[in-house]
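Have a look at this one.
What you see is part of a larger complex, with each chain still in position.
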């Protein structure tokens, strides 16, 4: 693991998600850019002292030098955005599979370079757009793909949070600090952190790509240097329309990612905070509530389920599902088998599209919220 | 009553709403532009045959000629949009108070003319933006006005319906027919029918006026001549941002008007389909659910309540609240008393703003969804 | 109307419910046992002074003496329980149809006597178990009757309220005062007021009759003389089991009547506070939410609907549905036509069953919560 030391948030999430099914074990890490802090964090995690490194460079070198049966099978990168590209490149080049938090890089150029590297390396690269790991999100996708929904006409995807409604970053809170800092976070704040999830979720479920978009980004908190709110109109290729909004200043909203997909035959509604349910609405028959774990759900929704219906799975299990699927690929790579063709986890391509989304909303907004086309990935 | 005969929808709603508190009685009507149909509708309603008129012109003349103690106190206009202006003008001129369905007229020019007429007439003019009659909407407004919410930063207001997802108008369904006909409905379809309610609700609760907006309207159903879907970005005067979307093609959504108001201190959330509850969200204390009829609600929410908490009031009662308040003004006018200053019902000014909203979203959309300013009302 | 004067609660509800569809008009009343108060209440309601009576005896006599085309078509009795039997008997004998609030009488003996009177009179007698007026309750009944639910195995019906959690009756509150007074309310408090609704609702939906029950009633508030809480185990004829509980001390619960019916094939769930929805649950297919006003609901649920789906109807409309159906019978009786056979409103027989329920739960509880059989009605 690179990053995720004391005071970090998402590192702990990755650690639980990666190990919960007993398919992986944390064995090494460079948990902080501060070597002492890294060592302390490694000790917290009961790791072998020798494999807690002072920097990711040191780690890549040392691990690559180990005999194959002892060294890392994959590395997980959970640093702030500006520190994704370098360690990812380094580990790929050193022959390791990589799992990386989103957004994939600091900017579009890095994303494209990384894509080239991934392709050349032949290694597995996994981007943790974790919400697509939810079983009922997979069910939603299946209901689009199998024609139940008909032609998609409209998508409403929302991601309001409220934790940055005040200038929390000035209190020294670590998460708030880097997420509002253009040097570490990139060109977008809220839109990079939350908007990309919303964009990715819509694409994952519907398969639609954005033709053009019009984004009105705002920084509500005085002194903040990145957007903390954004409202976006979307025109999808093929004629569907969309509304995407995300925010960090929606007081009292916690992690309220939700999506509605309206088709010619049926509509879907899913809420991240109640992830075990998927509402399916029709014109002329009762609304349906599909619930995880039942006999009637599709094969993919079944495949990503651990426990019976009514025993709710939630955020960590969905995150774990990304890992579970990634391990199918990583295990193959490590064992020298061909990597399975049909895999269901976000890849470098999703990463590039995410960067194109960030680039487009920022461009649009700077033009005063004019319509722009995302760059071809 | 003008309009609202056999096959009509909103006429019956007005009749229930107007009489439910025992403050009014239906005594006369021109229920259809077809005289025979009007007579038949009047008979259905057990009205005195003599006061069921073949046309609203006839009605205005005959009623104006009656002795003051027998003639109408007010007239209710529930015809399609293109037939609001004429009867409203006629009855105002003939000395009657007028209650009119929304949107107030066919276009902006008519709305302004009507406003002049209303002002000159000294009569009461009531526009039935019925959703503002809900007790918990009034509570929401109070929580903005008393500072609980702080400064409003963001408004998300939605009004998805699904009943026009198919070309219902071609089946001869009366409601669908005129609501999709530019000659009877006006420049906008969905945005006139639903968007104006959403716009009005946001303004009612927050007091904010639109500075500029960017609207992407769509006609999804082939052959339809008016928009059946619209997504709007809003910039309010003073800096708040908004998202407003409405639709008639959201399969399975019924009458899903809802609003979220995000302030610096608290946020509000209200759903028309569950109107007795108002969610109030904070950063640092538990989410609150305010429920109609309780001791803790404000004076206005109390004033517009008939029955105890837990005994839900709903659409018709909210509609009746508009009438109830209107009757305070109408009774004063009829009795020659000064009309109370502080009244809480939508007026011709709301009507003009609604037409400015329609005009602006249509203009914006025709420009390819550019930012435009609503005309000064 | 008998009762329902100033300070009363349910009188106003009846007045709205009875007139909302334009089928009835309030013309006369004895609104209070205090003649002055009755007159004042009549004036509040803008009634003809001559038809506001000082007592129901006076009213029955005077109205019976009127010519048939001017006198009352029916009388509504909304007095406390101990004053149901006398006025009901009097008006029936005087030749009037009667609508009466529940529970039907003070005790079982009175209920049986009244039943004899009703049968002899040939008049229409309506008991306002208003919750069965809800469209989706009718839908629930239909889903039992048409076999969708299969054989009913278990019923859970609850009616918790919280308004009497403190000794409100000692503050002089009129509602609390008579409802906790054994001389005016009868043998049961909470169980008479709320338990009978729950019992009636279960019977209405499932058609099942109680074989025996075991009731544990409690008076939680010190000094109160009637039960303010009760928990009941039920064994229905034919083998189904039930849990029925009701309370007036469930702090923060408002009017939380709800029912679940579990069958061999499907289960139903309905909540009075969100009355437009009915959940239908299956073993092997998605949960369904049936919503009032849709094309797919049954004929009876359609018949008792005024406005389109998504425009919620609620307590008053359900109450009005009882009246609406009653008027079919009353109109026939008044016009000398045969009374329709298939009518859907609660009758004196429901009233007698309600009194048998009250009698049984009180008997059971006094025996220390032993199993008892309700008396044959």
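Which chain is which? They are A, B and C, in the order written, and residues in each are numbered from 1.
Note that in this section contacts are C-beta pairs under 8 Å (C-beta built on N, C-alpha and C of every residue); 3 or more make two chains touch, one makes a residue touch a chain.
Note that the structure is predicted; figures quoted are calculated from it, not measured.
Taken over the full complex in this file rather than the chains on view, the one protein sequence occurs as 4 copies, with 3 of them shown.
Following the convention adopted for this analysis, only the chains that are shown with their structure count from here on.
With respect to chain C, maximal separation of chain centres occurs for A (centres as means of Cα atoms). One simple way to say how far apart two chains are is to compare their mean CA positions; for chain A and chain C this gives 55 Å. Centre-to-centre, using mean CA coordinates, chain A is 43 Å away from chain B. Those residues of chain C in touch with two or more other chains are numbered 291.
Note for the complex: chain B touches chain C at residues 9, 12-13, 15-16, 19-22, 26, 45-46, 161, 163, 253-256, 272-276, 291, 293, 306-317. Within the complex formed with chain C, the chain A residues making contact are 280, 284-291, 294-296. The residues of chain B lying in touch with chain A in their complex are 153-154, 156, 158, 160, 162-163, 165-166, 214, 216, 218, 220, 229, 231, 233, 235, 241-243, 245, 247, 249-253, 260, 262-267, 280-283, 287, 368-371.
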